[in-house]
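Before I ask anything, here is the structure I am working with.
The complex is shown incomplete by one protein chain, all other protein chains being positioned as in the whole.
Going in written order, the chains are labelled A and B, and every chain counts its residues from 1.
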Amino acid sequence: MRLRINWSYILALTVSIAAALVIGAAILLISGYDPLKAYAAMLSGAFSNARHIGDVLEYAMVLCLCGVACDIGSRVGIFNVGGEGQLLLGAIVAAQIGVALNGLSAWIVIPVAGLGAALVGGLYALLPGWLKVKHRVNEVITTIMLNNIAEFVCEYLAKGPWKNPDNNIVAGTGNLPQTYWFTRLATGSNLTTVFFVATGMTILTWYVMQKTATGYEMRLTGDNPRFARFAGLKTDRIVLIAMLVSGMMCGLVGMFRVYGAEHIYKASISNDYYFEGLMVAMIAKYQVLPTAVISVLFAILKIGAQGMETAAGVPNQIYLIIQTVVIFSMAAESGIVSDIKRRMADKSARLAARQRAKEGAANE
Amino acid sequence: MNEILSQVFSAGTFTQMLRSATPVALAAMGGSMTEHAGIMNIGMDGMILMGALIGVLGSYVIGSAVGGVAAAVLFGILVGLFFALFVVKLRSDEFIIGCALNIFASGFTAYVSRAVFGLSGTSGYEIDYMRPIEIPLIKDIPFLGEIISGNTALVYVAWLLILVMWAFVYRTPYGFWMRASGEKPETLRTAGISPEKMKWLSSVLCGMLCGLSGAYLSLGYLNGTFVEGMSASRGFIAFACVIFAAANPAKAYLAALMFGFFDAIGLRLQNYISSDLTSAIPYAITVIMMVYVVVSKERKRRSLQPRHDAAAAQPPAEG
Partner (left out) sequence: MQETVIRLEHITREFPGVLANDDVSLEVRRGEVFALVGENGAGKSTLMNIIYGIYPPTDGSVYIRGKKVETFSPRNAIELGIGMVHQHFMLVPSFTVAQNIVMSREPRRAKVFFDNRRAEEITRQLVKEYGLSVDPSARVQDISVGVQQRVEILKALYRGADILILDEPTAVLTPQETAELFRVIRHIIREKNMTVILITHKLGEVMAISDRVGIMRQGRLVGLSDTRDITEREIASMMVGRPVLFDKLERSGEPGETMISVEGLSVRDNRGLVAVDGVSLEARAGEVLGIAAIEGNGQSELLEAITGMRPAISGRVRIRGRDSTGLEPGQIRALGLAHVPEDRLATGVDPLADVSDNLLAGRQRDREFNAAGGLRLRRSSIERYASEVYRKFDIRGAGLHGAVGSMSGGNMQKVVVAREFSHETPVLVISNPSRGIDIGAIEFIHTAIIEKRNEGCAVLLSSADLDEIFRLSDRIVTMYEGRITGEFKPDEITKEEIGYYMTGSRRKEELAPNETAD
């Protein structure tokens, strides 16, 4: 059953978040912090000034694009778990293009870097897509393996051929010349003009998936590929294109991280961000707009937790705990709900049967 | 060239191989259990990480490494139960739960470690760890003795477990049931055995073995230190081993040795080739293996001969 976003979903999400905050508070209490103070610090950490709000939006952008990339795949029935690798490869290629083309106009370098990042990410996603379509090789496993391979290859490039001339940086590409940096929207924060591009990408994806014949065809393919093929669709091609686009998006996220925030490729360009984005997409039932909304929620948690660490001394990892509790309860939601529904249906059926039996006996 | 070869095939390489392989092998044997029960378990990385922390914590609190290992295993049981609660009982997506478990573990271990040991971690704390065991007589055998003797207890436990887990899966009724619960659960249900119970069991076994793996990592490999994120994707390597070995625990151990070998030569050959590239090799092999298995099955299917002679079935030309 495809899950729709409705009131019961929103209720479940609210309850999940509340439960997560309560569990978080309990953990804080046990480890000797004042939960109220900690949460207050978290709020102010996320909203107290433009820099923090900027960081929240930047992180929300990363989560959202990763989540949307995952949405695109799962809409056609393929699970792109390899976004992390695609993101890293996109990032390092974009960074190296910036370094190698140093001196050219930003109008040339930035599009070339974007293209390079999208291409390498897309192709890296195409491989597992092709294996799945052509040979039915499980894409989840291959993409996980490819993540690790990409990680090592990037590490090798950043330590070897593309290494930063500065010996203090052990693993990193050269620094990106400042002329290519995206323009900051708030001083001190990572939020740059690319945020608008990301918003555009998200809205465009939503529109295509929701309003066009292409989106309709994607949905058929994801729901029942045999039927889609039966109805005349070239399902293999649809899956491959979706995978390509999903990978391109991940590659671009890598580029955005380099040109917007880090200005160098190093391992910290992504700390399993794609996996967090994937969690967001899952909670949002692989729908684009909810993915965007939940991205913002999780970004508030994360950036707020960093503020909480500085202000109240609470280890910021508490946010990972809170976030995963939300995920666990949302993942369990459909199981719990269907269990309750089944029990209720059984009970009412039994009552109805008794009733019928009684009436039947009375009639005879 | 000779120099390279003698470096690669020195006893030191194989000792290192064994050390790197053991945590992966322990987790992979656990992963074989869930794989047989039809659960795709990619949460092993988190299970290992939590095992590593609880091992150190247990050793610190109890004051003995053995206590630490026991704590890690017990906690592993809890983690296995927790995993099964969602995946088996509530029928959540096993992939999502696995991912969430990994993220949860990284948050949980970092939080607890900082809350207990402070920002700088376990350094400066007196934590009992597992010492290498010298085996008399065997240690005097040239070359082999150096490799076989002088490991921590869990390396030998892992050897014992190869036999135990293999026999469990392929030589006991419970192993048959567990495999049936993954391959065709209704079969088990109509035989009067609950496939869910077997899935719970596999999940708990996996939790225990991953806990053991984590304990080896912190108490054996790193002499009683916990480092944030110290599982370093070993859970995914273990997962690759499971797939590679088609969930046979003995073969999974061998697959883990292969990973250990590449890890060891990567360290030894640093001067000649980047260790990052050698580390990537096992993952590439896993992908190639998967493709090979699928393609060869396809080919086998296609090669089946037609029932009747194909030429005779052709109708004569029209007219």
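Rule of thumb we're sticking to: a residue touches a chain if its C-beta (ideal position, glycine included) is under 8 Å from a C-beta of that chain, and two chains touch if they have at least 3 such contacts.
Treat the numbers as computed from the prediction; the structure is a model and nothing was measured.
When the omitted chain is restored, the residue from A:S31, A:S48, A:T199 or A:N224 that touches it is A:N224. Counting over the whole complex, chain A has residues 1-2, 211-213, 216-217, 219-220, 223-224, 226-234, 342, 345-346, 349-350, 352-354, 356-357, 360 touching the chain that is not drawn.
The missing chain lies against chain B, touching residues 167, 171-173, 175-177, 179-180, 183-184, 186-193, 300-308, 310, 312-316, 318-319.
In the analysis below, only the chains that are shown with their structure count from here on.
Chain centres here are Cα means. That of chain A falls 27 Å from that of chain B. Considering their complex, residues 27, 31-32, 79, 81, 131, 135-138, 140-142, 144-149, 151-153, 155-156, 159-160, 272, 275-276, 278-279, 282, 315, 317-321, 323-325, 327-328, 331-332, 334-336, 339 of chain A touch chain B. Contacts from chain B toward chain A in the complex involve residues 40, 42, 86, 89-93, 95-97, 99-104, 106-108, 110-111, 114-115, 233, 236-237, 239-240, 243, 274, 276-277, 279-280, 283-284, 286-287, 290-291, 294-295, 298.
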